[in-house]
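What you see is the complex with one protein chain gone and the rest in place.
Showing chain A:
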Amino acid sequence: MTKLVEWLGGAGLFAGVWAYLFISTPVGNSSDFARHFVLFLPFYVLLAFAVISVSIIAWRVYTFNDCEEAAKELKQEIADAKADLIKKGFKLD
């Protein structure tokens, strides 16, 4: 099963549950809130997903390590390498 089919299956399942909830929520003044909530449920789910995703990405960008030490170390090693290679008879441009 491809990931696409998995997602379509998941979406179908969600649509089914949502349709059932929508149909079985009684119409009437007392349950206007419930009906409204069910009607916009897919939108709330998407919104929640978007907020969570953006938060996760923002956190990961914020905590992305800057490897200053690695860059410094590499610079030193490049100098060492050049010196050693020249000693071994290598001709640098």
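The definition used in the following text is that a residue touches a chain if its C-beta (ideal position, glycine included) is under 8 Å from a C-beta of that chain, and two chains touch if they have at least 3 such contacts; residues count from 1.
The rule is simple: contacts and distances are computed from a predicted model.
Visitor: The complex has one chain missing from view, so what does its UniProt entry call it, picking from "Dolichol-phosphate mannosyltransferase subunit 1", "small monomeric GTPase", "Tetratricopeptide repeat protein 8 isoform X1" or "Replication factor A protein 2"?
Guide: Spelling it out: the chain absent from the display is recorded in UniProt as "Dolichol-phosphate mannosyltransferase subunit 1".
Visitor: Going by the contact rule already stated, which one of A:A34, A:A48 or A:L74 would touch the omitted chain in the full complex?
Guide: A:L74
Visitor: Even though one chain is hidden, which residues of chain A still touch it in the full complex?
Guide: Residues of chain A in contact with the hidden chain: 2-4, 7, 53, 56-57, 60-61, 64-68, 70-71, 74-75, 77-78, 81-82, 84-85, 88-93.
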